[in-house]
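Of the protein chains in this complex, one is absent; all others appear in place.
Showing subunit A:
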Amino acid sequence: MGRKKKKQMKPWCWYCNRDFDDEKILIQHQKAKHFKCHICHKKLYTGPGLAIHCMQVHKETIDGVPNAIPGRTDIELEIYGMEGIPEKDMEERRRVLEQKNQETQKKKQNQDDSDEYDDEDEPGPSFQQPAAGQPQAGYIPSMSQPGMPPGSGAPGIPPGSYSGHSPYRMIPMGGMLPPGPGMPPMMAGVPPGMPPPVAHRPGITHMAQVPPAANMLTRPAVPAATVPSAQPDVTKPLFPIAGQSQQTVSGSPHPPPSTSSDPSKPTFPAYTQATVAVVSPNSGSSTVSKPPSTVTSKPATLTTSSATSKLIHPDEDISLEELRAQLPRYQRSVPRQAQSTATAPSMGPVGGMISPQQPGMRHPLPGQYGGPPQGMPGYMPGGMPPYGQAPPVVPPGFQGAPPRPPMGMRPPVMSPGGRY
């Protein structure tokens, strides 16, 4: 981009918020997506241009820019590429980009090897990322707010406090970050109940009252490499009180002080990783999926951001098959595990379910799964006797097998007659 002033950021489309490498491409995009006549497909150059074309040539009015996100559909704004974008939207965009940058920095600093941990690290390290990534100055303010609520503040404070302390602090911080998951917890551990370490080194002296903090401070400083290993040592002794809670908590995923879910994770280093594993399925999808997974019951209400659109899907966030399988009409035969298998297979001769015991068995499983099955393999290779055997647990070597063709039940050999 030649001009310095105009766009320090990459060109983006005001109508739909997409980013582009080049302004030329941006303009092509706008012409194709936003300034294209839906009647004759002629590509115009601007929004007003399109409106005028539709009026003059097709005698039609359009009320908004096609494919624009809500709020950005103004047909009268003359925007061409990056020109004409209202100043406040530009600023808003810059702000959003900055936030995103911060997040990606945090993310990068916490890249773990295993994919699973990627997203779980986000909430954890996130608060320290800014600490590491940004100039210490940025953290001084955070440090100066001891009163910050443990929830989000806590995570922020300790790291902030570190980085704020002294320049070289940053380095160890950075060094520690790769161990990442280990770190945040440690620091996060400090705040709960502790007056934020604050201050500098000198603060360390009166850290006596917050010994944990002090330890944390010193430790990380020394051998960054040992941080992860130090963690277990650090956390336990560090927090005689908190330590206990931590230790006890290490098994359980509940964060003592903080209320908010994500930020609190880092406060419990010991089991952050444990919780990580627990939470992974959802947080794995984290940012992106938060809407769908948390809004468990409403995938259909997720409308796409472009011109209003509608998902043709029931509201429940379960698959169509699961929804359908819940219906009573499809549940009729489900409860019959053992017996049914015996009868069902040989459609031909037997002709349908012989259900000697079935009627009794019918506890309707409301949900599809989760049930009664107790792992009854119910291997009834042979038809008749198995019934009786069905209920008993785990028929050894699935009854019937021996008499039958032992080799993997090769039915071919068996006489066809309604065996199963």
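What to note about this one:
Basically, contacts are C-beta pairs under 8 Å (C-beta built on N, C-alpha and C of every residue); 3 or more make two chains touch, one makes a residue touch a chain; residues count from 1.
By definition in this document, contacts and distances are computed from a predicted model.
Not every chain of the complex appears here, and the one that does not is recorded in UniProt as "Rae1 protein homolog", selected from "Integrator complex subunit 11", "Cdc6 C-terminal domain-containing protein", "Protein O-mannosyl-transferase 2" or "Rae1 protein homolog".
Residue-wise, the contact with the chain that is not shown comes from A:His313, picked out of A:Lys10, A:Lys43 or A:His313. Against the chain not displayed here, subunit A makes contact via residues 38, 62-67, 73, 115-116, 118-119, 280-282, 284-285, 288-289, 291-293, 299, 302-304, 306-314, 317-325, 327, 330-331, 333-334, 336-337, 340-341, 344-348, 352-353, 368-371, 373, 375-381, 394-395, 397-398, 407-414, 416, 419-420.
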